[in-house]
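The complex is shown incomplete by one protein chain, all other protein chains being positioned as in the whole.
Labels A, B and C are assigned to the chains in the order they are written; within every chain, residues are numbered from 1.
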Amino acid sequence: MREAKTFIGVIGAGACSDEAGRLSEEVGRNIARVGAVLVCGGMGGVMEAACRGAKKHGGLTIGILPGTNKAEANPYVDFPVVTGLGEGRNLLVVRNSDAVIALPGEFGTLSEIAFCLKLGKPVVGLSTWEVSDQMMRAGNAEEAVSMALVQARASRTES
Amino acid sequence: MREAKTFIGVIGAGACSDEAGRLSEEVGRNIARVGAVLVCGGMGGVMEAACRGAKKHGGLTIGILPGTNKAEANPYVDFPVVTGLGEGRNLLVVRNSDAVIALPGEFGTLSEIAFCLKLGKPVVGLSTWEVSDQMMRAGNAEEAVSMALVQARASRTES
Amino acid sequence: MREAKTFIGVIGAGACSDEAGRLSEEVGRNIARVGAVLVCGGMGGVMEAACRGAKKHGGLTIGILPGTNKAEANPYVDFPVVTGLGEGRNLLVVRNSDAVIALPGEFGTLSEIAFCLKLGKPVVGLSTWEVSDQMMRAGNAEEAVSMALVQARASRTES
Partner (left out) sequence: MREAKTFIGVIGAGACSDEAGRLSEEVGRNIARVGAVLVCGGMGGVMEAACRGAKKHGGLTIGILPGTNKAEANPYVDFPVVTGLGEGRNLLVVRNSDAVIALPGEFGTLSEIAFCLKLGKPVVGLSTWEVSDQMMRAGNAEEAVSMALVQARASRTES
């Protein structure tokens, strides 16, 4: 029987600054440290940095891709899931997460934050869009992961 | 051969105030007046009011529904399109519009605005989320439709 | 208030022989004659011939496309609906039909027949795959449309 793993989503830009990359890697590292599975959109930028952080610390990563080619996943994704849904895969990233950490991102990230809020999925913001009081706000990577973990366990409605 | 119709999307809350309803109906009326087809998510609130406005003035309306039952469409939808995609249908509303008018709405509306901005689809805001300078802002219903129409014709990339 | 239109789906190959084209056009003509709306995948071959038949007789046609560009629809589609779902749009063609007529086709057509049977959607075969006794079989275009119409009205579960 499978144990009930906790899935923490990481959303953010497909290309990012060095600083955002360091922050994302630190988030990934902490997700691995607490034993959660990292779920993301599988591509570059924030997603790749977070996956790299998780893999450096023995974590497990799932990338839900917009296209149909697993090779498009960044090299730190353990399990690429292809969808062929284009941007529609953003909703699947949210649905597959027990809680989500939003990092610096643009409009794709905004769509994912909106879906979290729409579906009542806990979302913790770290240097990202601030569009609602229903988003929690974290001061650093470690705090973001702690907050996401607590929320994920409290509201595991979809796993 | 079909003529190239212009499709203007209307996005907004599934339940809305009387005031937002009047504004939405006025938007629908103007979409009909300029001869464009109204595309929306097919449900109540802003969507229903806009469709009602369009139908009162002889317009044509398409509703792209989250579920699989056409009967869920509001009564002013001429062509209900069922999807079974849940919130994933939001992306289809955007994709099927040449330009979008965003009215008062919540997180579902925000996800649609985000998809417009992500895909480079023109989006005109009227009493709604203000999340980017790339959104145009209109002062009233007539102006919103004029702006959407101009933008739709300029950038008809997906029709 | 919208009247309850009947939507008849037409499925078949994206490229077809002259004979299959004539049969498809005849099916389209009959769908228009009985006042139903023709739903299809919007592309060439059987789909285009059926739409052409419907348009020659004043019918109405909806094409649910795999891509995101309305211009990919054949010229006899009145309302192109883009999806960006690729082959996943096959399921939407089925879901949007009250009954389906299956014409000569290959594996895409087979996937649609399978979805009809899975979802309990009436499907009438005409010179096509024969995979189940639950498919009805028609001898000619007029009979196929009559059978589909009767079934559509009997089982309108999704409209």
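Following the convention adopted for this analysis, a contact is a pair of C-beta atoms (placed from the backbone, for glycine too) under 8 Å apart; a residue touches a chain by one contact, two chains touch by 3 or more.
Just so we're clear, the structure is a prediction, and the values are computed from it rather than from any experiment.
Enquirer: Of the listed residues B:L85, B:A102, B:V124 or B:A141, which contacts the missing chain in the full complex?
Expert: Of all options in B:L85, B:A102, B:V124 or B:A141, contact with the hidden chain holds for B:L85.
Enquirer: Based on the whole complex, identify which of A:Y76, A:F107 or A:W129 touches the chain you can't see.
Expert: Checking each option in A:Y76, A:F107 or A:W129, the one touching the absent chain turns out to be A:Y76.
Enquirer: For the full complex, which residue in A:V46, A:I62, A:V123 or A:A138 touches the chain that was left out?
Expert: In the full complex, the listed residue that touches the missing chain is A:I62.
Enquirer: For review purposes, identify every residue of subunit A that touches the missing chain, sorted by number.
Expert: Spelled out for subunit A, the touching residues are 1-2, 62, 64, 68-71, 73, 75-84, 91-92, 95-96, 158-159.
Enquirer: Under the stated touch rule, tell me which residues of subunit C contact the chain that is not displayed.
Expert: The missing chain touches subunit C at positions 85-88, 91, 106-108, 110-111, 113-115, 117-119, 129, 131-132.
Enquirer: Please identify, in ascending order, the residues of subunit B that touch the omitted chain?
Expert: 68, 84-88
Basically, only the chains that are shown with their structure count from here on.
Enquirer: Which rotation angle, from 0 to 180°, best lines up the CA atoms of subunit B with subunit C, given as a multiple of 5?
Expert: 180
Enquirer: Where the CA atoms of subunit A average out and where those of subunit C average out, how many Å apart are those spots?
Expert: That pair's centroid distance is 41 Å.
Enquirer: Could you give the separation in Å between the centres of subunit B and subunit C, each centre being the mean of its C-alpha atoms?
Expert: So the centroids are 28 Å from each other.
Enquirer: Hey, how far is the Cα centre of subunit A from the one of subunit B, in Å?
Expert: Roughly 30 Å, centre to centre.
Enquirer: Could you pull out the residues of subunit B that touch at least 2 other chains?
Expert: 91
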